[in-house]
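Every protein chain of the complex appears in place save one, which is left out.
This part shows subunit A:
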């Protein structure tokens, strides 16, 4: 989800730690077509604010640790319509990607600080500090850790006063399909929290669609 471009670039704040960690293994709740909705807290020093957010998974390639989809922010104050962005995800499967981002202005310290905010990361912390989690086997871990990086605005121009320069640290729960995330951008408010739940389109249960590219 895009965030407001900040006029002043206050340094991000270091905050407390939690834990968690996961794998890139198959989970039917994270399949293509699955939808999630919730909020992103965009509070700043000036005021408390949360935007409603919808996410849809559009592509999933576990072999390459790749996931992608769209994120729709619904009540963005400066936008007339919901703002949709396309994002691509790196699944921390320790094969294609480790917990260390190695780009997007994120240092290993930034990584560990953000991952540690997820309770499910704590059993992994010690090993991640050693090698980024490279030696961990996450294939049976019930949480999937990812980084989601927005790539472009789908329905608005880049001059909309919003930025997608940062990326999200994501923790997905395979049990119930809930998603927690923290937006990281050195130039935006720190620790904007994303909280999403699996949606079912008014059904009494779970529904699954699929496509297959040729």
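A few remarks follow.
We adopt the following convention: a contact is a pair of C-beta atoms (placed from the backbone, for glycine too) under 8 Å apart; a residue touches a chain by one contact, two chains touch by 3 or more; residues count from 1.
Criterion: contacts and distances are computed from a predicted model.
As stated in its UniProt record, the chain not included in the shown complex is "Armadillo repeat-containing protein 8", which appears among "Armadillo repeat-containing protein 8", "Transcription elongation factor SPT5", "DNA-directed RNA polymerase subunit" or "Sugar phosphate exchanger 3".
In the complete complex, the residue from A:82, A:108 or A:142 that touches the missing chain is A:142.
Looking at subunit A, the residues touching the absent chain are 25-28, 33, 56, 58-59, 68, 70, 86, 88, 139-140, 142, 151-152, 154, 174-176, 200-214.
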